[in-house]
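I have placed the structure first, in the form of structure tokens, so that the comments after it can refer back to it.
One protein chain omitted, others in place.
The block that comes next holds chain A.
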């Protein structure tokens, strides 16, 4: 081995170290995870009135079943559940929210002088959001209610899962293990909230809510996790700035 080749290898190692440092700086400048999390957290919480709009107390005969919607019969109260108000909300909210997220990243790219490949996240978010929004709003018409292992009412909450699926794309776009970890955690929370999988694993929080408001814990938990996650990422970003 010559001294020249050993020197070349040392220079190559230094070059790698420099390129890794530069890559980290670019990624730090590109990241803005807090914004989508906070915005989508607010979108989730704001869905509450639309779920309430789709639930009406009716008189019914449990033996005859529901007309024009699913029924929840709880402590003598019979509530008819119609999915379309929430479905319309999710579709509109997802389109607007992901458009706002795209605008945020474009603005950030201009101010910081470094672009980010955000289109895959925005595209995935809108596409999955639209599909899950339609599923939640029109599951009865599409004859999909029987597909949910925990009952037809849980189908109405599936748009929450679409948020976590899109977060996996964001983790890839931002090349961030922290976002990937958050996406996995949030997916688990949304699956538990929607009660998908083993029935006994669902989050059954008994807050003595009437059936007209029984969706509230699911929205509060999932919206809260997003808002807290957003706050955490914002603090981390500030510390690294």
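Note that in this section a residue touches a chain if its C-beta (ideal position, glycine included) is under 8 Å from a C-beta of that chain, and two chains touch if they have at least 3 such contacts; residues count from 1.
By definition in this document, contacts and distances are computed from a predicted model.
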Per UniProt, the name of the complex member that is left out, chosen from "Sugar ABC transporter permease", "Transcriptional regulator", "Transketolase" or "Putative ABC transport system ATP-binding protein": "Transcriptional regulator"
Listed residues A:29, A:88 or A:130, member touching the removed chain: A:29
Residue among A:9, A:46 or A:96 that touches the chain left out of view: A:9
Residues belonging to chain A that touch the chain removed from view: 1, 4-6, 8-9, 12-13, 15-16, 18-19, 22-23, 25-27, 29-30, 109-110, 112-117
